[in-house]
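Sharing a structure, written as structure tokens. Questions coming.
What you see is the complex with one protein chain gone and the rest in place.
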Amino acid sequence: MPTLPPLLAKPVEIAPLWFVERVARAIFSSVLKAHPDLFDRLGQYKQTRYCFSPCDLPLHFRVVPAAQSLAVSRGEPPLADARIEGPLALLLGLLEGRCDADALFFSRDLSVTGDMEAMLALRNTLDDSAIDLPREFGALAGPFSPLVAAAARHIRARALEGRDAAWN
Amino acid sequence: MELICPAGTPAAFREALEAGADAVYCGFRDETNARNFPGLNFSREELRQSIMLARRKGVQTFVALNTFMRAGDEALWYAAADDAVALGADALIVADFGLMAYVAERYPEQRLHVSVQASASNPDAIRFLVEAFAAKRVVLPRVLTVQDIARLTRQIDCEVEVFAFGGLCVMAEGRCSLSSYATGKSPNMNGVCSPASHVRYREEEGALVSELGAYTINRFGPGEASGYPTLCKGRFDVGGTEGYAFEDPVSLDVIDEIDALKAAGVSALKIEGRQRGKAYVAEVVSSLKKALGATPAERSALVSRLRTMSEGQRTTSGAYDKRWR
Partner (left out) sequence: MKMKRAALSLGPVYYLWDGPKWRDFYFRIADEAAVEYVTLGETVCSKRQHFSEPHVAEVIERLEAAGKEVTLSTLAMVTLERESRQVRDLIRDSVHAVEANDLSALGLLKGQPHSIGPLVNVYNAATARTLAARGANTICLPPELPATSVHRMLEAMPGFSFELFAFGRMPLAISARCAHARSKGLTKDNCQFICGGDPDGLPLRTLDRQSFLVLNGVQTMSSSCAVLLDDLAPLVDAGLSRIRLSPQDCDMVRVAALYRTVLDGRMDGEEALVELAKAYPGVRFSNGFLHQQEGAAWVSRGRSAGLGHG
């Protein structure tokens, strides 16, 4: 199972929450800018409170699509309607529609609690999108954009190695 | 043989086109089709754009209207048929006789394909569908052996499409109320089977228990790969013995039978999986496309990669092989 290399995880662990949240929100809003109709497919599940809990980071990310809100917290997971827990690389792969969620649920690399249908709706929604996180991440780096995007792509490729074809 | 490919989203539709589909099948975002899952399927506008894209590539689009019309709400299905025809669907895939009659009468020029959900499993059944509704093609239920199919095609004046890869219904399609017995939602009426809204996983002494509605469908030991609680693929107790009473969690793969199916007179191979992601569609379609053009020897190499994509990592040729029964 791919986990975050300590070299990457450590700084995130010690970074102040406000900083992590600011970076995450910046990425989130740039994704939304690039994909304004991203959440259309969610239909009634736009109001769902989705929580993403990377098991290799002491953080929880809570997203409410309707409000376009993202909050980061530490410790106990926040109140949510549907929560998904797993290695960060897989969660990000899922966000990009790059991993087959069915396979991941079944391999128990990911665990889903709460409203399964809401999670399924999100999965299908993301699958129809063409989110490219390294590109979004790179966009934040201003003049270093191509460099950062390329580095992020490399990390993604390594983290997801062998996962692309792991279907249920 | 044509390759008929699934698309649950416009993104998957594009992947199917790129990967070499001869036709792509999809449905509207409501209960008029048998993959009525949240976040899946096409708006009218998305279908219009997808059909245009497909046309430019010389690829056909089939629209699945393969649930049974709810009494009193037939207008929803009729409107879906009207719109699919207006948007230029190359074929409508229909299961309900009432809807078939509507399409045959209203749009006699429109190609009508009989969905697997109609369960036409023999020559007399298919003759009935041709005579009554002018069906041009029948998707055969997954209950026949290759020999059955060969015998059947000789006796009918109708194209035959069979499932080649993907999820395997153990029961005759369109004739199964197991899901609604446990959840109130069925493939026939609601376009869903074992719906996620009724799925629950709970931890129990290290084991993961999957439930559908009020019923335990499976229990996975620590570390054991888990599965979605599709009812007919659950583990049950029959006469004190626990096991997969209907079918192990395997999926259908008939790549090894391609030549036999072709010889049997099959016109088209269908890939299941509108609910699967676009990456799945891309991979399966391109592999099967290659397999169709390959020699039997080249084929086995392609097969091994595809097998890793299957539920439970294992595949079966299902009813196409008599021993499956």
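Here the chain labels run A and B in written order, and each chain numbers its own residues starting at 1.
Just so we're on the same page, a residue touches a chain if its C-beta (ideal position, glycine included) is under 8 Å from a C-beta of that chain, and two chains touch if they have at least 3 such contacts.
Here the structure is a predicted model, which means the values were calculated and not measured.
Although it is left out of the displayed model, the omitted chain contacts the following shown chains in the full complex: B.
Check B:35, B:137, B:235 or B:299 against the missing chain and you find that the one touching it is B:235.
For the chain left out of this panel, the touching residue among B:88, B:123 or B:265 is B:123.
Only one of B:32, B:153 or B:183 touches the absent chain when the whole complex is considered: B:183.
Considering the full assembly, B:216 is the residue among B:49, B:110 or B:216 that touches the omitted chain. Contact between chain B and the absent chain runs through residues 68-72, 74, 95-102, 118-125, 127-129, 131-132, 142-144, 148, 151, 170-172, 174-178, 180-184, 186, 188-189, 209, 213-219, 232, 234-239, 241-242, 245-247, 319, 322-325.
Basically, only the chains that are shown with their structure count from here on.
The mean-CA centres of chain A and chain B are about 31 angstrom from one another, to the nearest whole unit. On the chain B side of its complex with chain A, the touching residues are 8-12, 37-40, 195-197, 199-201, 208, 220, 223, 225-228, 275-280, 283, 305, 308-312.
Touching chain B in their complex are the following residues of chain A: 41-45, 97-102, 105-108, 111-113, 115-125, 127-130, 164-168.
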